[in-house]
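The structure appears right after this line, and notes come after that.
Chains shown are a subset, placed as in the full complex.
Read from first to last, the chains carry the letters A and B; within each, the first residue is number 1.
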Amino acid sequence: MQSLEVKNRTSVDEINKLRLITAIKTPYLPDGRFDLEAYDALMHMQIVNGSEGVIVGGTTGEGHLMSWDEHIMLIGHTVNCFGGSIKVIGNTGSNSTREAIHATEQGFAVGMHAALHINPYYGKTSQEGLISHFEAVLSMGPTIIYNVPTRTGQDIPPHVIHSLAQNINMAGVKECVGNDRIKDYTDNGIVIWSGNDDESHDARWLYGATGVISVTSNLVPGLMHELMFGGKNASLNSKLMPLIEWLFREPNPIGLNTALAQLGVVRPVFRLPYVPLPLARRVEFVNIVKDLGRENFVGEKDVQILDDDDFVLVGRY
Amino acid sequence: MQSLEVKNRTSVDEINKLRLITAIKTPYLPDGRFDLEAYDALMHMQIVNGSEGVIVGGTTGEGHLMSWDEHIMLIGHTVNCFGGSIKVIGNTGSNSTREAIHATEQGFAVGMHAALHINPYYGKTSQEGLISHFEAVLSMGPTIIYNVPTRTGQDIPPHVIHSLAQNINMAGVKECVGNDRIKDYTDNGIVIWSGNDDESHDARWLYGATGVISVTSNLVPGLMHELMFGGKNASLNSKLMPLIEWLFREPNPIGLNTALAQLGVVRPVFRLPYVPLPLARRVEFVNIVKDLGRENFVGEKDVQILDDDDFVLVGRY
């Protein structure tokens, strides 16, 4: 089903040099549909603040709460509106090989520059199965493999990565296991993005990572840009830690969703099973914003605490 | 779910001046999936030969044989690859208002320039229902209404069109009822495209139609361009009649699918319930091509008769 159109061809080299990739938040209307106006505004904030790529419908963007047609639509929308300014990486992975094939084919057809592929979470498989799964999609275009055993229940072992790295479409790995694992890869010429914001400075400057695929950059894209481009900066890294710790105390994107609503850049709408952080945490966030400086965060409005009643939780949408 | 991005905004004025719009064929791989390489080649042929717009997934493009995710993907693909050179009009209509709403929202989100909307075929509805149906989608962007009672089983009466024409997004009507009906509309300032290739010359030059939404232009885009732009030309019109008659002796797109396969520009693959024209008709087509001149048709290969065995019919895909 491949297209040979120039507009649909991105080289792996354009992907594997990206240093700051944001796992972009998907904002919602009160009925649970996408809020594209808010999304477009978030995209602009990323672009003007130096993010070079976005993951569309990642775990942060709640791809697992989308139907596939919504998901592909959002990729196509992002490519159409912003594809000239930023690389669009679609999370077209799935624990079902069929779904991964179908979504990846469609994602590249609508112009995404690269695919993000997870190993089969929950269902899991053997190592032979892992390789078969990834090989079913690697032929379609530039690909980032994503390893996050705390979510998937199964580590992608290095020898599987080394095997996949033979494929010319393999751009690199988003690795969450830690910086020692990262060093093993970068010593062997494999391009790595840290998947942990709290370790990303060290990953970049001490362990050879190319950059980060970041959640935090949704909030402070300029600071995350500085962290990835400005040279070793232990001071900035330390300064960011309270925010990062706050963000990940509950499973992502609960903290991020709460924070963006408090900053007034998205409506306070959650698709279940996500629910906002409790009031005490929301108060903490206001203080974190003050400490880091409101001007470093996205949006123009004053940061708000928000009441419980301000939030809309949607189960049917 | 609206996006305000400039790239997602087309004015009605950009749509209602188009004279040659092609209801583009969707080509298939032998397993029934889209053949995007062939599609992209067809799109290029349209662009270089002067077509100004395409209907994606119309009845000609067999939108009714697509799943909605395929359909939206094809619209997004077309916008991404060709949207700078040609207007992309998605057939996001349906006999189900829910589907029409959902598809139209998605189509505009991935950047289509306008929507084509049919009245609820098969299920039909009252005139109040017709208006409610169209009003549910007209707010989303530039819209062409499509009236073809021989397919839908129900005429859209002029007073419904006049009512809808109050909406600023109403770009015009693709009208198949005939040139007298067209004249009534154009006399009253409503933009019309003829939906019948055999009447399109007269519609354009004698009855005030702006242009044509054409099936025949898939085959001879240059000649159809001449017919719409070159002034009254009864001779060219007559010359085209044998081709047009041949094309529509069985329900469209049976003739078109057969012809494009014979011209070697698409694989001879049919999604059921369409089946190729029989051998005798295929022989006729070869003669029509010779009479009109191979150079006026798309593609570079010799026109072929093709054997029955050359065709692949797919029911599951």
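We adopt the following convention: contacts are C-beta pairs under 8 Å (C-beta built on N, C-alpha and C of every residue); 3 or more make two chains touch, one makes a residue touch a chain.
In this text, all values refer to a predicted model and were calculated from it rather than measured experimentally.
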Identical protein chains across the whole complex (2 displayed): 4
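As a convention for this text, only the chains that are shown with their structure count from here on.
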Inter-centroid spacing, subunit B versus subunit A (mean Cα positions, whole Å): 39
Residues of subunit A that touch subunit B when the two form their complex: 1-5, 7-8, 29, 33-37, 39-40, 68-70, 72-74, 76-77, 79-81, 83, 106, 109-111
